[in-house]
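The structure that follows is given in the form of structure tokens.
Only a part of the assembly is drawn; its chains keep their places, and the rest are absent.
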Amino acid sequence: ADLVRVGSFPVASSLPYYVAKDRGYFAEQGIETEEVRLMGGPALLSALISGQIDAAANLVTLEGMNGNLLRAGVATYIAINGQNTEYPMEQYVAHGRLGIETLEELVNVDKRPLRVMSAPGPANMAVARAGLSAVGLTEGQDYILNELAMNLHVEAMLAGTFDLGMTLEPNATVMLGRGNLVAIESGIIANRVIQREGAQAWAAGAALNQAFIDANPDVARRFALAWSKAVDDIANDPGARESLKGNTFTPDDIAATVPLPKFTMIKDLDDQDLADFQTFLDWGTELGLMRQNVAASTFLKDLEN
Amino acid sequence: MNAIERSIQSAKPLWGVLGLLAVWWLVWKIKVADPVLLPSPQATMFSLWSGMTDGSLWHDFVATVRLTTVSFLLAAVIAIPLGIFLGSSVPLYRSVEFIIDFFRSTPASALFPLFLVLFGTGDLSKILVTAFGAGLVILFNVAYGVMNARQTRLLAAKVMGANKLQTLRDVMFWESLPQTFIGLRNGISLALVIVIVAEMFIGSTEGLGHRLVEAQMLFRMPEMYAAIFAAGALGYGLNWSSVMIEKRIVHWGGK
Amino acid sequence: MALKLAKPEPPMAPPPEDSRGRNPELEERLRWFPPNTHITIRGLDKAFGDTTIYEGFDLNIPRGKITSVFGPNGCGKSTLINMISGLIPYDGGEILFDGKSLSETHISYVFQNYREALFPWMRAIDNIHYPLKLMGVPAAERKRRVDALIESFDVPIDFNAYPYQLSGGQMQTICIMRALVVDPEVLFLDEPFSALDYEMTLLMRDRLQKIFQERGTTMMMVSHNLEDAVWLADHILLLTRKPTRIADMVAFEADRPRTATTVSDPEFVRVQKHCLEIFLKEASVR
């Protein structure tokens, strides 16, 4: 079998990889995968650039595109994940003591400045800021934003250290099930950055290294096919969620219900999706999260044909 | 000293364990922190026990012990002779001190990217970054042990015609031995810390660090604290072995 | 500042004569090393901070003789033999060994600070073995020599004890034995009997004389006990307070082996008295 080294960050967004593996879709395609666990984007991107892995099961698109600007094609996406209110990923959770249900109600809260927590990294911080400035709050004056490592989110919110938190799944589901916390808004990028009804934020996805694709075009094609099959399963078969257990940081008790992003193969993107993706990337560039503009479609590859 | 006294003597460490558990229990009891966030010692000990007996915690424990031991031995084997050599000449040490203090003061987690790039994502990277971190601390302690050695002993060796190498091996090594053991104990704890952090932040599929992060992400608090407790107890155990070895070797301390 | 090597090479082949029948090499050599001189000190300077200990100090230490050094506390006796044996640097001047350089010469040194000079991680016996080990003497031969030495000393010490388990006098005894076991060419002794009891002092004195007679070792001994100093010595070097000068160099030529009765020898009494007078005159500050 052909070997593909896959960098995986054990979160729900990597689910297609685990489904394809668990259900033998890679084996069907004559592919053997070697899983390399790496915690987070920078490590995945480094490993892609240095050729230690051929694929990343889940790489944030802003980070991947940043990598592409340094070395074109290191993160060539074969599938990307959409997230919005329907497919919640990033979301605001408020402490019950604020007594609010929507982000807009924050203006009525007396407490100033609010203590706000964000998922770590400049991109997440920017998302958090985007949401708060959209409802008219000013950083420093109305709120203090702290970034916090993902593994500390549940504790920090439950302990009441923060009034408001911009967290990701599955942390949101875990914390909402346990304490005096209220879900406020999900799909923040779609709602507050792209600002189009029904838009998807294409914030992450599965990527192959272009060098690998060039060297093994057929392996890459079969890899994409297996991936595609897993994506279909996830959309249509709730049983596919079984693969969350044990493989990812998803508690078993919420595996059946935890929200998942909309895993989408490149061939299934329409023009509107590409436009939304471009809007997202441009926003990143504007904020300095990416060093320069990049055309959304350049590093998206439909390998299935 | 009779047998009872002796067994009370040797039960000393138990007081430490009990003290720790007692404070913990108290903190938990008076609800300084939400019990969901800080589980009771009982619950943690139960989780520790079940994790050890069902083999899952035991497996991670063994994985961490293995990595720590290998890294620590590698560090010690390189750092002790090098430390004696560098410490034997103050000007020499001063000229490399920048590098030593530089890397001693850099978090291992900041060096992970570099080691990942240079040595890949496997255990090798973890072993090397750990040995590097622990080795520097050992080196630093050994070198200072040598620099603070009693002059008369060095002069005695010199006048007997010991050459540089013999002085290093027969005098400086022994003179610095009490300090070397302090360095080894600093190093062994640090090795454990770095291994765990590496298991936490470099991807890992086993080890206490991996277990810790997983328990944290899955919000299994007793399991998380059980992993921490296992790590701390392991650290104590490794230190204790070192004390036992030191006791047998360094009989002249303070004399 | 590192120690200088011996300057004039020892004449291995007969030195060449120049046209006028003179031998400049030999002359140069004799200027530095009067016949029978082993160590030559010329213009030695040593200061600790502002305190000058030696300034332009000259001394010849004869070969194959015992030189006792006698002088007031703090005059610089330990400093002097430390400089000669290369343990501490000096500020100026020269210390030359005739024949070989310091590094080629086998020296032994019994430290005034006998407690710290022993290695506490080695048993007493291993401390004695150690210098032989350094010389590369094979284990069997080493054992033979150490055993012979221990037998000839016949002192009631547990040689398997660690130094810190020994009394002061026992430690000092071990130090002396360690220095003697290697059969050195030059032996420095800094108050070697200070912690020894009456009988042990006599024994050690006697042993040193015996070794000296057998091997002709050049010895330099600091002692505050004038009886010991004179009894052992061929020359007694009397030093003044610092800045240190030579007050006198007194010869004591009684036949060897000297015995317990030597101390009642009129010549012994005369020399001892003479030394004491000079000491009291030169050393006194009052």
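Going by the order they are written in, the chains are A, B and C; count residues from 1 in each one.
Note that in this section contacts are C-beta pairs under 8 Å (C-beta built on N, C-alpha and C of every residue); 3 or more make two chains touch, one makes a residue touch a chain.
Just so we're clear, the structure is a prediction, and the values are computed from it rather than from any experiment.
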* Counts per chain label over the entire file, given a single displayed copy of each -> A x1, B x2, C x2
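The definition used in the following text is that only the chains that are shown with their structure count from here on.
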* What topology does the chain contact graph adopt: line, ring, star, complete, or other? -> line
* Chain with minimal offset from the mean of all protein Cα atoms -> B
* Structure fact -> So, in whole Å, the Cα centroid of chain B is separated from that of chain C by 49
* Asked: Hey, how far is the Cα centre of chain A from the one of chain C, in Å?
  -> 83
* Where chain A touches two or more other chains at once, by residue number -> none
* Structure fact -> By the touch definition above, chain C meets two or more other chains at residues none
* Asked: Which part of chain B faces chain A closely enough to touch in the complex?
  -> 33-34, 36-37, 112-113, 116-117, 120-121, 200-205, 213-214, 216-220
* Asked: Can you name the residues of chain A that touch chain B in the complex?
  -> 8-10, 36-39, 42-43, 46-47, 50, 52-53, 150-152, 154-155, 158-159, 171, 174-175, 178-179, 249-251
* Asked: How about chain B: which of its residues touch chain C in the complex?
  -> 150, 152-153, 155-156, 158-162, 166, 170-171, 174, 177, 250-252, 255
